[in-house]
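Structure incoming, see below.
All protein chains of the complex are present and in place, except for one that has been dropped.
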Amino acid sequence: MPSTRQNYREDVAGRANVEDSPELDAYYNELEQLSAGALWTVANKIEPWEPKSESVPMIWRYNDLRDHVLRSVDLVTPEKAGRRVIYLENPGRKEVAAAVGWIYSGLQVMHPGECASAHRHSASALRFIMEGSGAYTIVDGHKMTLGRNDFVLTPNGTWHEHGVSEDGAPCIWQDGLDIPLVNCLEANFYEVHPDLSQATNYPVDDMTKAWGNPGLTPANSPLGGAWDKPYSPMFKYEWEPTYEALSRLADTSDGSPYDGIMMNYINPVTGGPVMPTTGASMQMLRPGEKTKAHRHTGSYLYQCSKGSGYSVINGKKFEWSERDIFCVPSWAWHEHANASDSEDACLFCFNDLPVMRALGLYREEAFGDNGGHQPLID
Amino acid sequence: MPSTRQNYREDVAGRANVEDSPELDAYYNELEQLSAGALWTVANKIEPWEPKSESVPMIWRYNDLRDHVLRSVDLVTPEKAGRRVIYLENPGRKEVAAAVGWIYSGLQVMHPGECASAHRHSASALRFIMEGSGAYTIVDGHKMTLGRNDFVLTPNGTWHEHGVSEDGAPCIWQDGLDIPLVNCLEANFYEVHPDLSQATNYPVDDMTKAWGNPGLTPANSPLGGAWDKPYSPMFKYEWEPTYEALSRLADTSDGSPYDGIMMNYINPVTGGPVMPTTGASMQMLRPGEKTKAHRHTGSYLYQCSKGSGYSVINGKKFEWSERDIFCVPSWAWHEHANASDSEDACLFCFNDLPVMRALGLYREEAFGDNGGHQPLID
Amino acid sequence: MPSTRQNYREDVAGRANVEDSPELDAYYNELEQLSAGALWTVANKIEPWEPKSESVPMIWRYNDLRDHVLRSVDLVTPEKAGRRVIYLENPGRKEVAAAVGWIYSGLQVMHPGECASAHRHSASALRFIMEGSGAYTIVDGHKMTLGRNDFVLTPNGTWHEHGVSEDGAPCIWQDGLDIPLVNCLEANFYEVHPDLSQATNYPVDDMTKAWGNPGLTPANSPLGGAWDKPYSPMFKYEWEPTYEALSRLADTSDGSPYDGIMMNYINPVTGGPVMPTTGASMQMLRPGEKTKAHRHTGSYLYQCSKGSGYSVINGKKFEWSERDIFCVPSWAWHEHANASDSEDACLFCFNDLPVMRALGLYREEAFGDNGGHQPLID
Partner (left out) sequence: MPSTRQNYREDVAGRANVEDSPELDAYYNELEQLSAGALWTVANKIEPWEPKSESVPMIWRYNDLRDHVLRSVDLVTPEKAGRRVIYLENPGRKEVAAAVGWIYSGLQVMHPGECASAHRHSASALRFIMEGSGAYTIVDGHKMTLGRNDFVLTPNGTWHEHGVSEDGAPCIWQDGLDIPLVNCLEANFYEVHPDLSQATNYPVDDMTKAWGNPGLTPANSPLGGAWDKPYSPMFKYEWEPTYEALSRLADTSDGSPYDGIMMNYINPVTGGPVMPTTGASMQMLRPGEKTKAHRHTGSYLYQCSKGSGYSVINGKKFEWSERDIFCVPSWAWHEHANASDSEDACLFCFNDLPVMRALGLYREEAFGDNGGHQPLID
């Protein structure tokens, strides 16, 4: 029977280039019996010249998904489903249920008066509110009210639950988690709250009121003691001050040639990312702005939170408008453009940049040719 | 001639307690010739049981000082005086021109259209605006407009200059510097700007617009590259968002028993103090609030920026109202009270707390007796 | 055609438990068209109660592998093979060529006078010398001579090459790399050195001579400037001082109940791990010592560098002697025993513990029953 063994050869000095032979084939078989292999057969595969993402550049249009999300309310009960969420499945990442790279994302719906049961896990999560009113999240006893374009954290290990108040309107939000990453690192734990819901022990929105102030920190933590958790104590980041901050920054900065006016959400205690595995940002493309292309390691998932435009990703154009979600895989060229000459456009993004940085794996490159813009591929 | 040499004796086990004798006196004289001494004669002096500050608790009332400050404009020209400043001189710290401990402070006045020449020094400085309009400060080319109760940094090594615009009103502000500390550490350098004034190269208020946003940081520094200076890039901290932050914190926290609702001004890049040697805070005493007494290492200088009340410092009561400045020496008991039952009162404070912390010398103690309140000393 | 779609149900409050139905099946098909899915069908799969490693506890015995490693010299040339390495392939991780988790390891052989070409990559590597003499490694121009049980780094992004001097004896060493991790994070880059070999610009062993001193650091970096790379400048860790250190520690400490006398190799500049993604340690089991069982997140690969004994991993006993290599997958129970009552035994280990810690994913648990020892599974 002929061997189905692969042999990755390259005719380049310093790379493996060993011909198959009967003798070697026998040798390989012996190694296989010992749970071993010859490196030169796989070296070129496992040491690629540069990253080639398994993820496919993708856009999920809200128009396509919204009805399906809403229908899930009729199809399954919260008790049976746990949460009614439609998750985004990148064609190249079906096996790990990822939207891009090691990032999970889904659209969750909840009706007024509903409340999902409390749990906690090693995965870190965030939510970004897309529509509706009356949404709230409780994290370790801290209740946060949530409006459109607000962004809330439920970090690794915190008890959390979501709901919509009786007097609210049906809510849809985007969930973002590092579930695939934590699974692949074989470090995911899950617990259901013993009472299925937690008490709220603090004033509403206390963490954002205490920690979300410009250039100021509570001299005495409202919780007592110094904040020493690895994630931000400012659990909620509201849209209004975020948009205002972008506008202020636009007054004073030309921004980035690749990203326009862009701000990172941070842990105010350290100045670092909001959670150890997950970064998040909001960027503004000014009227008529067309950024230049670059690429970097790390996987990015965007949601258009205001306006409309398009992005070119690895030479392919993706048009987006409010609430559309699209991804940029690791090391993919990308550039963004605002379609309007009069209105700004805003993109929310979350990513695994903190992982890249913590592990010393961040790398970035500008697209040099063609004035910095990718030629479009038909 | 009888020796004038001191001998600090204590009759406590483990402490020095050596009687003078002619033989020892001769021995001490020999040591003196060798630029040496016997430790046991000074050990109890240089190893005190606890700190005993050379500074005297003090209040400087604005009513007393304001006229003198304004008169300086008529008495000296900016060209001759450099800056027209009346500095606060603690009776125990005259030799080093300090208001308390190793902290210098003065009241500076400037008329519309005036501008002081640019310089830089190893001392770190801040200003807190007391009255007037049209004030501005330029730090390394960044111009900041300044209003009442605004607080601005001119850190170690930065070129800086102050002025009041033509259409402004006479301004008085409090200067705060670590000049005595940097002098005592024999590390102070001074330079006059070669042009006596610097160009302003950036949009007005750019540093606060870029860095002074809640839970957000510019993804790309408006200045290019990461901010790696040891001080805050947010040079100006405005009163309005500060007061709002205190109000928000008051909604969610009982505050500190010793300080009420208190926030520290921070370097948003690190979450640490605004400058390596100088901390600053703003605190709110709610209507009727009377804090308990505590003491800690480090020297503190307060300015009442809103309302009125009193502080008890080492058993002595100091009543203050808006613009009054008072000091709390290291390890002095102190407690604060708001005199009003309907209005809040606010205290701005700057201090050398970051020095205490960086050098491992911070210590704090609550006043245990009498319900936490000091008995008054007549 | 019946759907092959999986549906992961659990009959536990707070977990997904939705029955299939024709209506839902149609709905799922629609979602699939939109590159989306219903979370409740996969939630229980992607949010497991605890980690279940894909890796199998394994031992690779040196007796089994050594001949095959040596034979590779006759079978392939260095020019064709790049490096003659037999890699360890965990039955559960064949697809990513990993020995355990996301860790690659192989046994490399080189004959006197041979030298592999220089390259660099984003993966971080280490070598642990198993036998032979005259081995050396060059890292960014720094040449290091290597003896038995020495451990050397070739960090992320450094040019490196290996060789054996003309007067040496055939060498075998263990390579350890984070290649699978860096690949899975889609961040691996590879370059062949333009000259296929690099100049050695520094005195032999300079980095270890300069940085490998107890409680001492060069006041002036021999390389000029402060060391600011994210990995250790002490490229080589020699066996003799390491064994001596273990002996000294054994004099003063009872060690860990789970690991005996154990020391981590560190970056002397920070006190942290030798490379951002890879930790390494050497531990001594004293004569007769049998540790208790515990488990933790992170994948570990051990090599017995002295003596003999056994480890129990998830209830299965693995006997090891010098040069045997075995793995402990994430969250697997494990305990170690020294088989000798008179000699100590030493285990070298490298792991992805720094990844677990940097991302906030480290968790540890002691085996509580049975006096801390796992019952053996037949």
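By letter and in written order, the chains are A, B and C; residue numbering begins at 1 in each of them.
Rule of thumb we're sticking to: a contact is a pair of C-beta atoms (placed from the backbone, for glycine too) under 8 Å apart; a residue touches a chain by one contact, two chains touch by 3 or more.
Please read these numbers as outputs of a predicted model, since none were measured by experiment.
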Neighbouring displayed chains - absent chain, whole complex: B, C
Among C:128, C:265, C:333 or C:367, residue touching the chain not depicted: C:265
Options B:30, B:240 or B:254, residue touching the unrepresented chain: B:30
Full-complex contact with the absent chain, from C:146, C:210, C:275 or C:325: C:210
Selected from B:241, B:260 or B:276 as touching the chain missing from the view: B:276
Interface with the undisplayed chain - residues on chain B: 12-19, 23-24, 27, 30-32, 34-40, 42-43, 45-54, 58, 60, 64-65, 68, 71-72, 75-76, 80-91, 96-97, 101-102, 104, 106, 117-119, 121-124, 156-157, 179-180, 182-193, 196, 230-231, 275-277, 297-299, 329-331, 352, 355-356, 358-363
For chain C, the residues touching the chain missing from this view: 202-203, 205-206, 208-220, 222, 232, 234, 237, 241-242, 244-245, 248-249, 251-256, 259, 262-271, 281-283
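Just so we're on the same page, only the chains that are shown with their structure count from here on.
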Relative to chain C, chain with the most remote C-alpha centre: B
Leading chain pair when contacts are tallied as C-beta pairs: A-C
Approximate Å spacing (C-alpha centroids) for the pair chain B, chain C: 52
Centroid distance [mean C-alpha coordinates] between chain B and chain A, Å: 44
